[in-house]
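First the structure, in the form of structure tokens, and then the observations on it.
One protein chain omitted, others in place.
Labels A and B are assigned to the chains in the order they are written; within every chain, residues are numbered from 1.
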Amino acid sequence: MPDAAEEIVPVAARRPWDLSMLGPYFFILPAVAVMLAGLVYPVIQAFYLSFYDWKIGTDFDDAPYVGLRHFIRMIGDEDVGESIWVTLKFGFWTISIEMLLGVSLALLLEKPIRGASVFRTIFILPLMVSPVVVGLIWRYLFDARIGWINYYLGQIGIEPQVWLGDADLAFFAIVFTDIWQWTPFIFIIVIAGLQALPSEVLEASKIDGANWWQHILYVKLPMIRSILLIALLMRLIDVFRALEVMYILTGGGPGRATELLSLHIYNRAFDTQQLGYASAISVLLIVIVFFLSYGILKMGNPLKEKADI
Amino acid sequence: MAARQINNPLHVLGHYAALILLALITLAPIWIMVATGFKDDVIVQQKEPIWFFFVPTLDNYEHIMTRGKFDRYLWNSVIVGTVATFLTLFLGGLCAYALARTEFRGRVLVANSTLLVRMVPPAVLAVPAFAMVLNFSLDNDLAVLIFFYTALNLPFAIWLLFGFYKQIPVELEEAAIVDGATPLQVFFRVLLPLMKSGYAVAGIFTFRIAWNEFILALLLTGRTTRTLPVGAAGFITDTGVEWGRIMAMGTLIVIPPLLFTFFAARQIISGMTAGAVKG
Partner (left out) sequence: MSYGLMKKTTATVAAILCATASFANPYEKFEGTTLVVSWPALAHFSAAEALVDEFTEETGIEVEIDALQYLKLRDRQILEMSKPEGEYDVVSWVVMWKGEYVSKGLLTPLSQFFTSGSLVDPQYDIDDVAGAYLQNGGVVGGKKGYMPGVSGALYGIPFGAETSILAYRKDIFEEQGIEVPTTYDELAAVMTKLHDAGIPALTSRGKTGHQVTAGWLLHLAPLGGKIFDDEWNPVVNSPEAVKAAEFMRHVAKTGPVGIETFGFGEAAAAFLQGDAAMHLDTLKIAAMSRNPSLSKIDGKVGYALHPVGTRCGSETGGFAMGIPANAPNREAAFLFIQYLTNKAGDQRMVELGGDPVRISTLQNNTEGFDDYPIVAEQLPCADPDWRPLIPEWNEINIDVLGQALTQVITTDDPIQPIMDKANEELRAIMEREGYYTWATYRAAQ
């Protein structure tokens, strides 16, 4: 471990090069190296693989180079288009409903009450449960034959539905599951945001005679705008990363009705074993996600904050 | 106005009623899982749901404990979860500290790319990771999973720990150094006590991923290295899903994250909100 005393000496970089400047790099390099090898290198390799037609079970060295063939195929591939469309649709419905529900619940229930911590504990449970388990639980509940949802719908006179076998219903099922899992998250961060608002400002607007609605619309919501925007972007990126729950719940079916882009890549790679083609679609996914991440970066990266020197 | 709302007993009642309803909706599926794990197959297969009043059986638990490779899966999950967590905390802590305390060439680059790589979708890792495992015959090596889970968690851990380090006044460290403390002493006596909850949050979040992750584990593990989620998915058999057993397994998988939630809910929430709220 380098001398910590050197850490806190301002490294103003007046001198062109100095051993003490190496200090921070010793701290940073191990983590950076792992991230480079475990996250950046695979991305580069995905890019590389997308130019080859490699099949599992054969030597990669024997894989034929196919140039841009995978990318050309991708442009005309309705299935890829459809899974992007499904992803966007999924993102639209889940995020807007979760936002609406989460924010309104937070506004309604923001007042500190007795037992708040108990409720909060309960609300974060769905996020701690393994995605595999979430998928399994809902697969059981949505089951057409023994599922509980069909039973209770039957009680109120609704015919049993094949939830996971009909394109629209299966899509509804994955949206519903996602809402169950993530609405509490929005709820909690919005409540935290609301409670962190400076009380003077809120008091001031009350004195101005704003009614409850105006108070929310013109004072509170604008003040938590940046929280909402970051939450929205994070969720949107999550939508492009999600596959585990869907993998268990529907496997992407029926047809490709619930096959989000990540799952599509996975299925292409390991169900039909088109590793090269799946890599080409990965490249597309990376581009999309980086584009979205750039948005978050624009919102301000806290890591860039100046060091306390 | 708001003050009047909260004092009105009806409003308070409504407030609680709404929260309780939400809590029930949140808990119901989890309870159904736990209950199903204690039901025999006849009850599971019947169409009428039974919430509470059935004769519980331990058959499902007995089956997964004795007939499968539960002990092996559990051991693998524990190893992967703990090693990946400690590795992430150690490496991430070092990096976060340097980012929080020093200026150096490339700092902005490191900061920005850390945020960017945090978003890399696991599906993108799948094919290259699989190729790597294939090339080096690593599929029976837990190190592969540990490595990828560490990489996947580092960005968030760094991000989180950075925030916590920033909250500690530099003066404390300076004072300790003036008093003649060695760097190690500074870390263990001054920083660590203050960083405890920061490391706890980062640790819980890392462990959560390493313990729960499924898709990479499915691809990158072999017979001897399978983790619990992969083992659980094994009960989706070709003769149908063995609901009782799979729910019992699910219950067991959920226990550690559940314990964390109960004992460290406050820290978890601070971790979740750190990104959005602290900005």
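The criterion applied here is as follows: contacts are C-beta pairs under 8 Å (C-beta built on N, C-alpha and C of every residue); 3 or more make two chains touch, one makes a residue touch a chain.
Quantities reported herein were computed from a predicted structural model and do not represent experimental measurements.
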| item | value |
| --- | --- |
| Where the missing chain makes contact, among the chains that are shown | A, B |
| Residue among A:Arg120, A:Lys220, A:Arg241 or A:Arg256 touching the omitted chain | A:Arg256 |
| Footprint left on subunit B by the chain that the document does not show | 41, 45, 130, 133-134, 137, 139-140, 219, 222-223, 233-234, 236-241 |
| Residues of subunit A in contact with the chain not shown | 56-58, 79, 143-145, 160, 162, 164-167, 251-256, 267-268, 270-274 |
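We adopt the following convention: only the chains that are shown with their structure count from here on.
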| item | value |
| --- | --- |
| Approximate Å spacing (C-alpha centroids) for the pair subunit A, subunit B | 15 |
| Sites on subunit A touched by subunit B in the complex | 1-5, 7-8, 10-13, 21, 23-25, 27-28, 30-32, 34-35, 37-43, 45-46, 49, 54, 56, 60, 105, 108-109, 111, 113, 117, 119-133, 136-141, 145-146, 148, 151-152, 180, 184-185, 188-189, 192-193, 196, 206, 211-212, 215, 226-227, 230-231, 234, 237, 240-241, 243-244, 247-248, 261-263, 265-266, 269-270, 275, 278-279, 282, 285-286, 289-290, 292-294, 296-297, 300-309 |
| Subunit B residues touching subunit A - in the complex, by the definition given at the top | 1-2, 5-6, 12, 15-16, 18-19, 22-23, 25-27, 29-30, 32-33, 36, 44-49, 91-92, 94-95, 97-105, 107-108, 110-112, 114-132, 134-135, 147-148, 150-152, 154-155, 158-159, 162-163, 166, 170, 173-174, 177, 183-184, 186-187, 208, 211-215, 219, 229, 232-233, 236, 241, 243, 246-247, 250, 253-254, 257-258, 260-262, 265-266, 268-269, 272-273, 275-279 |
